[in-house]
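The structure that follows is given in the form of structure tokens.
Yeah, one chain of the complex is gone here, protein chain that is, but the others are all in their spots.
So that you can tell them apart, the chains are marked A and B in the order they are listed, and the count of residues begins at 1 in each.
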Amino acid sequence: MRSLHWFTQVLEVAAALAAAPLFHGWVNQCRAWLQNRSAPPLLQTYRGIRKLFYKDAVIAERASPLFRIAPYVVFATMLTAAAIIPSMGTRLPFSSSADAIALVGLFATARVFLALAAMDIGTAFGTLGARREMMVGFLAEPALLMVVFVASLISMTTSLPAISERLATQALTLSPSLAFTAVAFTMVLLAENGRIPIDNPATHLELTMIHEAMMLEYSARHLALMELAAALKLFNYACIGFALFIPWGTAMGGGGPGALLAAVPILGAKLAVAGAALAVIETVSAKLRVFRAPEFLATAFLFAVLGLLVH
Amino acid sequence: MSLRIAGRTLFPLGAVCGLAVAVAAAMSMTMPPESMQLVIGLPDLPMHVRLDALSRVFLFLLGASSAGISIFAAGYFRSGQGTPPGLLCLEYHLFLASMGFVLLADDAYSFMVAWETMALTSYFLVTAQHRIAEIRQAGFLYLTMAHVGALAILLCFGVLQGGSWHFTFDAMRAAHLAPSWAAAAFLLALAGFGAKGGIVPLHVWLPEAHPAAPSPVSALMSGVMIKMAIYGMLRVSFDLLRGLDWRWGLVPVCLGLFSALYGIVFAAAQTDMKRLLAYSSIENIGILFTGLGLAMVFRGTGMPEYAALALLAVLYHSVNHAFMKSLLFLGTGSVLHSTGERNLGRLGGLIHRMPWVAWLTLVGALAIAGLPPLNGFVSEWLLLQAFLYAHAVPHSFVNMLLPLGAGVVALVAALSGYVMVKFFGVVFLGSPREPSLASAQDAGVMERIGLAWLALGCVLLGLLPAQIIPALARVAAELHVGVLPDSAAPWWMLTPLNNGQASYAPVVFAAAVLACVLLAILAVRLLYHRRVRRAPPWDCGFGGLNWRMQDTAEGFGQPIRHLFTPFFAMRRELPSAFDSAPTYRVVIGDRIWHAVYEPLGPLVESVAGVCARVQQGRISLYLLYALITLCTLLALVL
Partner (left out) sequence: MTPVPFVMQLLNALAAMLLLLSFAMLAQRRVVTLVDLFALQGAVLCAATLLLAWRTGETNLYISAALTLALKVIVLPRLLHRLIRRLGVYWDTDPLLNIPGTMLVGLMIVVFAFGLAQPISALASTATRSAVGIAVAVILLAFLTMITRRKAMSQVVGFLSMENGLFFGAMSATYGMPMVVELGVALDVLVAMLVLGVFFFQIREQFDSLDLEELEARKEER
């Protein structure tokens, strides 16, 4: 049984690494279809990343070592996060070493390193991007924490797999507070992954961009790692959403290899639906002005707090 | 000259003493409380000292963090304007010793003597550069606030003795106070210790005094001295004061949450790096008071385990903050030394010139931002875990409102990340904002050792909480707050309540992240290549990229100013469209200062004017006063 748990653990991380660009590509494809464009192939994200890895890295003259180490740190935090989140099975040996609060902390670490790296060169874009990223982050992070907190209150544990397991096995509790937190979580997901009401992943227009502004000085393998990390982040957020709000179908405590085998296509189906839904949200909503972003996020935060209240 | 050499040897000696105190405190943690009567003191008023778990924790904090600060100070103080180094050295060590005595004191007299010595020595240290008018002013403000606070503490002890007129702490423990008197004592303690700690609205001295003081002194004050306020508050509310209604615990929770938010929002708007850190201290004191109040609420409503958990968070955060805030203040000291600048608008790019200071300060900045696996995260985690049980409080409004505190704590933690990115990014990253910065020198060996010691503390406290928490849990047990269950988890795992609900293993966690980093580096090197080409940064084809295009500190804080406008009293000077030399200025004021403290000045002056009437400046009149006093006293006594 233990070996199965370890296998689940390794499988989850490997799957996250492999499937994250695929999920990214899927969202892009859906978006293109909805917007009447011809869609890029599903594997486009892999191709982009692979191309970047083969290129020569160009680094600004006054870049410090912090700038070079940041992509690795950001990537590593996202990969570690993938090891905590129960996407296929809930019995993850590693997850006892970091609970949901630590997971939020992990995302914060990635954000801080990203922002610091962006400030390192000292260009207008970098600092602008860093400031905006932190502005989005300082409201999105507590909102996410509150979402997790509400789920913890309902299940009386802060360990993410345990939360997921309890929510799935309780006799179908339609907790009203989960409705609020689900809305809050969706808003946080959009903001944290640079999606449309807050940031547009497709634009390079300086007035509006956040994530891309921070990436501007990166090239080649560093950029590849950053893009991979961004894809992983989206994947991780989607999996957190599944774990909290639609936990059914993952391999629970008692389940043997069969349950794990069944969990793989279920996860695939969830991802496909979530990606399509994300594309729909992005297509039907308009991008907000940067100064409307705190309003959006404050709303998310307050919704999460409201979930706490309704509990 | 000889004095300077003395300073060079005395400071390391002080560091060794500090280390010895820390080691002794840590080793004796498992022993029962010891008390003693000293032979010194006034006749019939011997000084009592007592060493229990609470004192030991704070002695450890004092010793361990001051060791780093003292080593740094050995390399820092140079003769110049102001107080000569020898005198400074004396004051510094007196300051340290008085703080140690505050922790040991077991009666009100010795406590107050030590407390006042602490206030006075720190006042002299703050005004080391006493030729500068602003510094004198800041020092005076500090002294005033310290004395108003001390008065409140004195009155608090007066209430606590409960009619026995014995001022030993033992007598206070035995006294039975009526609920209203207990509340009065608690509020007096809150005012007195709150003034020392810098809880809003008694915080005004902090952002003035900290930038005025030399950096090691700022570090001591912010890292250690304001923890004495927490110690006093813990001592009074959990040890000396009995029979207080639990609802009073909500007062420190509310004040603490407000201070935390207020402090961090102001920190985000600052442009002076030491003021920024001072406001961040207000934030942390707020967090500590929140935890303290939460522990009181839990204890009073019959949930001892959760009370112990909240108390643990307070103690852990106290120790953490001592390390990280000292580290940051010392880092700013090194920057100040080598550049002569405190203004964030004239710094930048120092990571290239001062790599040691930059990287060690980064540890502190990440720690205080509450990022795992460093120490700030551990205490934040503990506090949030405690908040998770707040809904169980048996009172209908409280159990709804109290969990919302977790939201504020989360918001504050995220904002401190914002502030630290601003602080570190503007000071150390980017390109230099002044040409003179090109000649900045990295810190000397002693300074590096001091910084490294504190950074090491941050890392170890972050990685080994499971080893430290049993020691801290003894405090909760000894004060009869609550006993935490013994942990059945392996050594690397932190499971405070041991009920399978929450666990955190920073060692494993850090190892995983580190392994991922190394694997990624290795994989990239093996599978691809490691070619790097250096080029000028991308300038969008316009050319002429220069340092003025970077965000300033004002710019970085702008979203916060925009979002939290009601907090600030802002005065803007905007250029008109036809200005040939346009200037933009924004002055950020403290609303509380304008609303509460400014009207106090004229009030005091008018009162003083009335009082001045008895002062006629004639000797015969004064002699008359003396005669009247004498007669009155005689009439009263006889």
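Note that in this section a contact is a pair of C-beta atoms (placed from the backbone, for glycine too) under 8 Å apart; a residue touches a chain by one contact, two chains touch by 3 or more.
Note that the coordinates shown come from a computational prediction; the quantities given were computed from them, not determined experimentally.
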Candidate in contact with the missing chain, chosen from A:177, A:193 or A:250: A:177
Residue of A:143, A:252, A:274 or A:305 in touch with the missing chain, whole complex considered: A:305
Those residues of chain A which, in the complete complex, touch the missing chain: 171-177, 179-180, 183, 294-295, 298-299, 302-303, 305-306, 309-310
Absent chain, residues of chain B that touch it: 396-397, 400-401, 563
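Just so we're on the same page, only the chains that are shown with their structure count from here on.
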Separation of mean Cα positions, chain B and chain A [Å, integer]: 35
Interface residues, chain B side, partner chain A - complex: 348-349, 351-352, 362, 366, 369-372, 377, 380-381, 384-385, 387-388, 391, 400, 403-404, 406-407, 410-411, 413-415, 417-418, 420-422, 424-426, 429-431, 492-493, 500-506, 508-509, 512-514, 516-517, 520-521, 524, 527-529, 531-539, 545, 547, 549-551, 555-556, 558-559, 562-563
Residues of chain A defined as touching chain B within the complex: 53-54, 56-62, 64, 66, 69, 72-73, 75-77, 79-80, 83, 94, 96-99, 101-102, 105-106, 108-109, 111-112, 115-116, 119-124, 127-128, 130-132, 134-135, 137-139, 141-142, 145-146, 149, 152-153, 156-159, 162, 216-217, 221, 225, 291, 294, 298, 301, 304-305, 308-309, 311
